[in-house]
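I have a structure I would like to understand better, so I am pasting it below and will then ask my questions one at a time.
Every protein chain of the complex appears in place save one, which is left out.
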Amino acid sequence: MSPILTVRDLQVSFRTDDGVVHAVDGVSFEVSPGEVVAVVGESGSGKSVTAQTLIGLTRAPNSKITGSVMFEGADLIELPDDQFRAVRGEHIAMVFQDPMTSLNPVYRVGDQIAEMIRAHRDVSKAEALSRSVDLLRSVGIPNPERRVRDYPHEFSGGMRQRVMIAMALALDPEVLIADEPTTALDVTIQAQILRLLDNLNRDRNLSVVLITHDLGVVAELADRVVVMYGGQIVEDATLDEIFYNPQHPYTWGLLGSIARLDEPRPERLTQIVGQPPSLLNPPTGCRFAARCKYAFDKCTQPPALEARLGDATHLDRCWLTPAEKLESR
Amino acid sequence: MKGDPLLEVTDLVVHFPIKSGIIVDREVARVHAVDGVSFTLHEGETLGLVGESGCGKSTLCRAILQLVAPTSGSVRFDGQELVGLSRRDLRPLRREMQMIFQDPFASLNPRKRVGQIVGDPLELHGLASGAELKRRVQELLDRVGLQAEHYNRYPHEFSGGQRQRIGIARALALQPKLIIADEPVSALDVSVQAQIINLLEEVQEEFGLSYLFVAHDLGVVRHVSDRVAVMYLGKIVENSDSDALYESPLHPYTNALLSAVPIPDPRKNFARERITLEGDVPSPIDPPPGCRFHTRCVWATDVCRTEEPALTAHDDGHVVACHHPRTG
Partner (left out) sequence: MLRFAARRLIGMIAVLFAISVIVFLIFNVIPNSDPAARIAGRNANPTLIARVSADLGLDRPLPVQYLTMMKQIFTGELTSYATDQNVADQIWRGLPATLSLTIGAAVLWMALAIWFGYLSAVRAGGFTDRALTILALVGISMPVFWLAAILLYFLSFKAQLFPTGSYVPLTENPVQWAYHLILPWFTLAVLYVGFYSRVLRSNMLDSMNEDYVRTARAKGISERQVRIRHVLRNSMIPIVTLFGLDFGAVVGGGAILTETVFNINGVGLYAGQAIGKLDLPPLMAVTMFGAFFIVLFNTIVDILYAVLDPRIRLGEAAPV
């Protein structure tokens, strides 16, 4: 099946007072229809900037975007603003992290959903509102006819996130980008939202690009996982491969740092020493080398993202041989 | 069970009145933030406190430190009753109890240098000044993994993890006996969380500290705690030894919490039996009658709707407030 979204060599940099920040430095991956691709990383990895670039939110006078994002035959990077606006919301929609601040507090929830519908379709306000009621119902909000007239602050955090999801799906997009959709929510509410996203993914064959730092959430929802570090992808594999056969020391570090409930308590949590690299002046060789226990002399040359295992779907960016990797992790 | 009891909280209640009126404000309702909490923390022990938003854990922390005046109940620290003490009498005791806050970006004064932030407590309590003060502050900075030259920098020049280290240094400055850590790692990246947790464990050993560790991440709490207490709507619903809580949780809410946490292991995650709680947490202004959890509990019966269960002991140190604890 051909992918619905193909990102090739995406580079995003911002001109700031301190210099040029290379937030995303050569990112390539694919999303197939109905697939959930998790983009995992920490602060400074470039995952949020990647997500926002897919929907065109990083276009600004001080930003430079190169590479290509192919969607249904068109390159979104090259698309002029007004044409991209037609894609945004209609074909590619986004849900953000903090539902409390992501909804405009002075407009009713129904009006906000209706605004989105009417931006892309020629329907009356009444029709758009009635569609909003249906949407709220489809994400599991009780009493949608009444709640459509409520303001955002009258909803709890979990309910607000459902509203955001309903709004994002209003026009039946092919791709949903979810930027840390459950990070700000309590764990029991997170479970509800993850279940909702899972159902939506399966019922509508909706492709999801899930940005997160929580590997538990990844295990719950993802089909494929892309691990980002320092503006680059360091590993790209299926869910099982990432968890049971990870090939990059950063991935090992991430998996090891988690305080897990399903295993006995370790004496000390495996920590990754140091901090993420500067995006103003990225290191010349492997960007993780400074913090890597297994760095050796070849790491001064930047490794490419390749399939080193003989499995075309498992790519990694580490010079160690597969045998060495098996031994080390 | 570690040393002697250091902190004994008995029936602590913190209610916030909601007032309304024309000329004179009259109380029309109350927020039952903390509604009768009792537990004991021993010397050298780490007690983990878990719960979701609105359960009252942050208010509980502030009430213990007397940053918020409790409505009723008792807090005994090292044998001394804290509730009702005057500000002056509390002052020397404040040295013994310190707090680490959640948000590393908001809990440090952006206009003060790091040296000042860490050194002010020492100066305020008259413990050091001048060159001696600087030396001690630099020692602390070094202990938490920062460098001596960071003394003169401002908070905004540091990352989240580093800022949290500054907060820890500040808490350690007065060599307290008890540190209350209110979600100290929630705002940090996973790999940085591990660093900070390891640091907290090291200093606990070195300085002989006791921790009240509040968090919503169950994995983190399990890792650092000797005992864990679970809070729901202002009450403790379960309190036991850390391993016992995770291996055999008795309260339905604890079960649901543990079930809701996704395991970073796809096969195990998929194979689990999951309990998903429906609905939202009820409002603390008007808590449900009887057992507060009955509105979301799949095993609730009539007695749960009318009678509030008391915290009763089960096995060895494992207490739970439930009419139908999930044994076996």
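Letters A and B mark the chains in the order given here, with residues in each chain numbered from 1 onward.
Just so we're on the same page, contacts are C-beta pairs under 8 Å (C-beta built on N, C-alpha and C of every residue); 3 or more make two chains touch, one makes a residue touch a chain.
Treat the numbers as computed from the prediction; the structure is a model and nothing was measured.
Chemist: Which listed residue (B:Ser20, B:Ser72, B:Ser129 or B:Thr306) would be found touching the missing chain in the intact complex?
Modeler: B:Ser20
Chemist: Which listed residue, A:Arg8, A:Arg85 or A:Arg265, touches the chain dropped from view?
Modeler: Looking across A:Arg8, A:Arg85 or A:Arg265, the contact with the absent chain belongs to A:Arg85.
Chemist: Looking at the whole complex, which of A:Arg15, A:Lys64 or A:His153 touches the chain that is not displayed?
Modeler: The single option touching the absent chain is A:His153.
Chemist: Using the document's definition of touch, tell me which of A:Gly73, A:Pro105 or A:Pro264 contacts the absent chain.
Modeler: Answer from the full complex: A:Pro105 touches the omitted chain.
Chemist: State which residues belonging to subunit A touch the missing partner chain.
Modeler: Touch with the absent chain occurs at residues 55, 57, 81, 85-90, 93-94, 96, 98, 101-106, 115-116, 119-120, 151, 153, 164, 167.
The rule we apply is simple: only the chains that are shown with their structure count from here on.
Chemist: Write out the stretch or stretches of subunit B touching subunit A in their complex.
Modeler: Against subunit A, subunit B makes touches at 52-53, 159-162, 189-195, 197-198, 201, 216-220, 222-223, 243, 246, 256-269, 274, 276-278, 280-281.
Chemist: Once bound in the complex, which stretches of subunit A touch subunit B?
Modeler: It comes out as residues 42-43, 156-159, 186-192, 194-195, 213-220, 239-240, 243, 253-262, 265-266, 268-273, 275.
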